[in-house]
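The next block holds one structure in the form of structure tokens; read it before the comments.
Note that one protein chain of the assembly has been removed; the remaining protein chains are unaltered in position.
Note that the chains are named A, B and C in the order they appear, and that numbering of residues resets to 1 at the start of each chain.
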Amino acid sequence: MTECDDAVGIITKVTHVCFEHRLNIVRQDQFASTEDCRFFMRTVLDGDFAASPSFVDDVRAVLPGGARVTLKDGRRRRLMVLVTREAHVLGDLLIKCYSGALNAEVAAVAGNHGDLSDLCERFGVPFHLVSCEGVSRDEQERRMMECIDTVNADYVVLAKYMRILSPRMVAHYPLGRLINIHHSFLPAFMGARPYEQAFHRGVKIIGATAHFVTDNLDEGPIIEQDVIKVNHRYDAATMAKAGHDVEQMVLLRAMQRILDDKVFIHGNKTVVF
Amino acid sequence: MTECDDAVGIITKVTHVCFEHRLNIVRQDQFASTEDCRFFMRTVLDGDFAASPSFVDDVRAVLPGGARVTLKDGRRRRLMVLVTREAHVLGDLLIKCYSGALNAEVAAVAGNHGDLSDLCERFGVPFHLVSCEGVSRDEQERRMMECIDTVNADYVVLAKYMRILSPRMVAHYPLGRLINIHHSFLPAFMGARPYEQAFHRGVKIIGATAHFVTDNLDEGPIIEQDVIKVNHRYDAATMAKAGHDVEQMVLLRAMQRILDDKVFIHGNKTVVF
Amino acid sequence: MTECDDAVGIITKVTHVCFEHRLNIVRQDQFASTEDCRFFMRTVLDGDFAASPSFVDDVRAVLPGGARVTLKDGRRRRLMVLVTREAHVLGDLLIKCYSGALNAEVAAVAGNHGDLSDLCERFGVPFHLVSCEGVSRDEQERRMMECIDTVNADYVVLAKYMRILSPRMVAHYPLGRLINIHHSFLPAFMGARPYEQAFHRGVKIIGATAHFVTDNLDEGPIIEQDVIKVNHRYDAATMAKAGHDVEQMVLLRAMQRILDDKVFIHGNKTVVF
Partner (left out) sequence: MTECDDAVGIITKVTHVCFEHRLNIVRQDQFASTEDCRFFMRTVLDGDFAASPSFVDDVRAVLPGGARVTLKDGRRRRLMVLVTREAHVLGDLLIKCYSGALNAEVAAVAGNHGDLSDLCERFGVPFHLVSCEGVSRDEQERRMMECIDTVNADYVVLAKYMRILSPRMVAHYPLGRLINIHHSFLPAFMGARPYEQAFHRGVKIIGATAHFVTDNLDEGPIIEQDVIKVNHRYDAATMAKAGHDVEQMVLLRAMQRILDDKVFIHGNKTVVF
């Protein structure tokens, strides 16, 4: 994965470095943003990386200053999942990791309610209860961060975790580490109770949005979105039930792309190859 | 089309009246809203209506006070279309009325620019230029209303008419007469330049919304919505180009349902059978 | 649920019977097929059924001879699931029954391979291995039928059960009891290896079909279908992986409609309200 300021000849130079290291290009995707002249490239290579220890440095050497070049292997990543009470998104992640459909393992789950502890146990996944009862908002969050930090996961997935993260908590993790699934087609229906908002607005579609978490609630870079059709017969509760499917599917697709190293963060947007 | 406060036995009573008038029920759809106990029913009948002049009154007699009962025949309706510069929505309406796919005729077109006059001429449809040049906003709108009133259309379709209607103009027409196609999946990206908003937000879907016009800009009852997928390669201009297709398709579907008398207005929502 | 030959006045007569039994109609859907004049009606009623023991008979009495009238309560149904090796469809059913999203319980699972026994165990669901090893095709099927008959399930779901049922086995169960999910948008790609067929044909969409099982392989009444987009980058294996999501979603929707008693079988088709 390569990201740098755009310049003439980048593709040529990088492909030449690959060629010199005898790494064959299996697939290459590039994108140059016209608004801020930023260049993104994902290259899938085939060859003997052990024999090319200087490869990343050699690529960086031909790029403009400040380029970010990362080499990813396909190893199984560790997910930490944050939940409240709803089982469907966590359940789908557990099944998909279990069956190998997601190239990841659920390393741990933490929740502010204990409801999903039983489900985790069935898959042999540690569940951490970090209750809101009798503790300040700040303190509960501090404990949750402590819990997350212990797990040492590659990604922290908010799988219908119904708490707003404070700026402190968001700032504690690098951008791209925290992923949220929001139950509306953002930017419509930001904030609380999107299905109730959708019902009162009388929309004919509902949807879900997977995005990276930033300091601005529900405004982080969008990774994936999708919608389903509804009609006047749906109330907030039946919308929520119907929406569960699109929530889990949108998050699943987002996670698949992230785990395939296809997602770049570009300001408040994403480039998804 | 029947609309009234909900009560026990309505369906039985209405179907009985149909039976007594020897009108066979081909299809019947009902909906009772749980929030405000309002009842909506659309009944497709087969029989000799000329022999039953008292039918509507007889139906109304068995319903709670304040019921709205209307009998619609399938006659071809007259559309008036308001445009600015973009040809695709008007073009689709002209073709679909021309080919009979829409059970309507475009009786007249009015625009604040003359660009689409040539297209109208090709279909023998009168085009009225109501320019904004050298006149006040108020005066231009007054002339547009005058123009609309002359045409005496069943529905006025804002087919990418890029002017905000004043409360005076909206109030001048009964709710349900004015239909707008907005180029976003409302309530996301209300107001001006939705594709630029969508580009800057980095959404992965764009869409369109057909709605009845009310005093609150882009907040009227939604008739139909749909979306298409986009990605990081789209800028505002290519989003707009891709969005044209979904705009014309959403408006077409909305108009088909309206012309089939399948759409009820229910507060700020619609019931679409 | 009412099904009979179409005739004038049916809706009136049935609604009248409801009224006399003081059962309020919450929702009613009807459909009359024009090809064979068959009438289908689903009525959701609210009231004291215990006080109306003769209700179903009274409805039947006003209908043409041969009418089928059934009264369904909303009780939780028992599912038996047949599998081979793929975990995603079974996993989704287990999670959705576990979380209450499906109004059913997985009473038992049977498979011709033991791979999914562990997953069932995690949900406390009995798994029956009915292996094909060392037994004739006939004998394996006989054992499977025996196994199914022991479970006494309301529905038998073939959740990627990769065996063709013999006419004997199909005939052993009433039409509507056995439900299959086929991994193509039928009637395209009937039979074995639909994703390989799809890959070789170069289609731009793949899909899934939930249908009732009949004697004609992959030709039973279709309950639900959906598709997703693919492109030239997909081979048969990546199509299969991408297709898993649409398979499980299509089956889920089909089962939800069946469990809501919204599905009628009409010859080789379905009526789904």
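The rule we apply is simple: a residue touches a chain if its C-beta (ideal position, glycine included) is under 8 Å from a C-beta of that chain, and two chains touch if they have at least 3 such contacts.
What you are looking at is a predicted structure, and each value in this text was computed from that prediction instead of being measured.
Q: Which residue among A:32, A:175 or A:265 touches the omitted chain?
A: The one listed residue touching the chain not shown is A:32.
Q: One chain isn't shown here. Among B:101, B:171 or B:237, which residue touches it?
A: B:101
Q: Thinking of the whole complex, not just what is shown, which of B:13, B:38, B:88 or B:142 touches the missing chain?
A: B:88
Q: Using the touch rule from the top, list residues of subunit C that touch the missing partner.
A: Missing-chain contacts on subunit C: residues 31, 33-35, 185-189, 201-205, 207, 221-227, 231-233, 235, 266, 268-272.
Q: Which parts of subunit A face the unshown chain closely enough to count as touching?
A: Output for subunit A: 8-9, 11-12, 15-16, 18-19, 24-32.
Q: Extract the touching residues of subunit B with respect to the undisplayed chain.
A: Interface with the chain not displayed, on the subunit B side: 86-88, 91-92, 94-96, 98-99, 101, 119, 122-123, 241, 244-245, 249, 252-253.
Keep in mind that, in the parts below, only the chains that are shown with their structure count from here on.
Q: Measuring between mean CA coordinates, which chain is farthest from subunit A?
A: That would be chain B.
Q: Pick same or different for copies subunit A and subunit B, depending on whether their interface residues overlap by over half.
A: Over half of the interface numbering overlaps between copies: same.
Q: Since subunit B and subunit C share one sequence, what rotation angle in degrees maps the C-alpha trace of one onto the other, as a multiple of 5?
A: To bring subunit B onto subunit C, one rotates by 180 degrees.
Q: How big is the gap, in whole Å, between where the Cα atoms of subunit A centre and where those of subunit B centre?
A: Computed value for the inter-centroid distance: 39 Å.
Q: By residue number and range, which residues of subunit C touch two or more other chains?
A: Residue numbers touching two or more other chains: none in subunit C.
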